[in-house]
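Notes follow once the structure below has been shown.
Of the protein chains in this complex, one is absent; all others appear in place.
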Amino acid sequence: MSATFEPRDPDWEARCLASFEKQPICKTLGIELTGVEPGFCEMRIPFRADLTQQHGFFHAGMVSMLADNAGGYAAYSLMPAGAEVLAVEFKINLMAPAKGDVMVARARVVKSGRTLTVCQIEVAMIDGGVEKDCALMQQTTICLLPT
Amino acid sequence: MSATFEPRDPDWEARCLASFEKQPICKTLGIELTGVEPGFCEMRIPFRADLTQQHGFFHAGMVSMLADNAGGYAAYSLMPAGAEVLAVEFKINLMAPAKGDVMVARARVVKSGRTLTVCQIEVAMIDGGVEKDCALMQQTTICLLPT
Amino acid sequence: MSATFEPRDPDWEARCLASFEKQPICKTLGIELTGVEPGFCEMRIPFRADLTQQHGFFHAGMVSMLADNAGGYAAYSLMPAGAEVLAVEFKINLMAPAKGDVMVARARVVKSGRTLTVCQIEVAMIDGGVEKDCALMQQTTICLLPT
Partner (left out) sequence: MSATFEPRDPDWEARCLASFEKQPICKTLGIELTGVEPGFCEMRIPFRADLTQQHGFFHAGMVSMLADNAGGYAAYSLMPAGAEVLAVEFKINLMAPAKGDVMVARARVVKSGRTLTVCQIEVAMIDGGVEKDCALMQQTTICLLPT
């Protein structure tokens, strides 16, 4: 289920970057936007010991936060000018501990509707240069247009 | 679908509190454990502007983090001594912006199996003293025992 | 997270019943609409050996079908006249084998938005007169209006 998408807004890239800059939580936690294409987004976060659970790995909440955030911008890249994006719901399977140096989330749009967008997001940990699958998310976002 | 549960471990409360203390992320973000009973857990986090998304409300990732965390301890309260709890997967519906002074998540076990536990978690925002529904989660956790 | 809802359409009940009558699959499988209120729906299906999996219980697909169907009508009861309802997504935890004489699904709306509705659906098996929890679903539906 892979597809290529035509952006509805020629300024999609600048719009995505500007929106990302306005998220205080990304600066607070060290989340980086490392790639955005029409229907695709990659985000990364370097390991921080103060964001871990009781076993010293990234907390599951951090995994879902990175995945949800990447999915939101993959969806947003295809929305028209003036739109806002909101996550409606998501589901994540946590398949391995989030152990390593950098966490990376890659989000791909699988359905781009007028109102709703469905994304699939893969999360991996880069540990000593090796990338390992960590989690898989399905996410639904909604496009809000000014009325 | 409500139930009362008998703890398998008489020291369930001390075990839950000790585990919670060992999560660095909770101190970093200001997550508080405000209630734990057999099969139930409540957590809260006061609003912080540096944990918000582009509209100034708590980021969806914060909502899911609080809910997942509360679900984990509701499940853990019923596990036997020596067990570890891991989130297997969860699904969350974000029903209203996380706008307000304090976010509160209340998790209830709906199925306590030998291996898997299912929790339902309600998240609300307390805004000017009024509590409003914010999100709803279903979560599966696994009980890991030393071999 | 319980609420009471005002129907937007005074003819909600007749509209729901008429729509249910138009679903051929319900007749084929023996699904019965046993209750509908604003924001609530109950459906039942008596056990049939030809709808079982390899252990002789209702197939998980039957559990999700009954739950999804009940959720759709709980949502539909609150939609305006002329609307159509479509399931956007759902997630179900299968907590016990669907073993018994009758399966019953009870759906409650937890969020009734203009576009999206969120329902929670509990599924139980009635086995020798005793009702036992079987599954729990969270479902999102969309309201489609003629343009």
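By written order: A, B and C. Residues from 1 in each chain.
Note that a contact is a pair of C-beta atoms (placed from the backbone, for glycine too) under 8 Å apart; a residue touches a chain by one contact, two chains touch by 3 or more.
Small disclaimer: the values here were computed from a predicted structure and weren't measured.
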item: Candidate in contact with the missing chain, chosen from B:Arg15, B:Lys91 or B:Arg108; value: B:Lys91
item: Which residue of C:Arg8, C:His59 or C:Lys132 touches the chain not shown here; value: C:His59
item: Which residue of C:Val36, C:Ala75, C:Val88 or C:Cys143 touches the chain not shown here; value: C:Val88
item: For subunit A, residues in touch with the removed chain; value: 1, 91, 93, 95-96, 110-111, 113, 118, 120, 122, 133, 136, 138, 140
item: Hidden partner chain, residues of subunit C it touches; value: 19, 22-25, 27-28, 49-55, 59-62, 64-66, 68-69, 84, 86-94
item: Absent-chain interface as seen on subunit B, which is shown; value: 88-89, 91, 115-116, 118, 138, 140, 142
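Just so it is clear, only the chains that are shown with their structure count from here on.
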item: Distance from subunit C to subunit B - Cα centre to Cα centre, in angstrom; value: 28
item: Euclidean distance of C-alpha centroids - subunit A vs subunit C, Å; value: 32
item: Touching two or more other chains - residues of subunit C; value: 91, 118, 138, 140
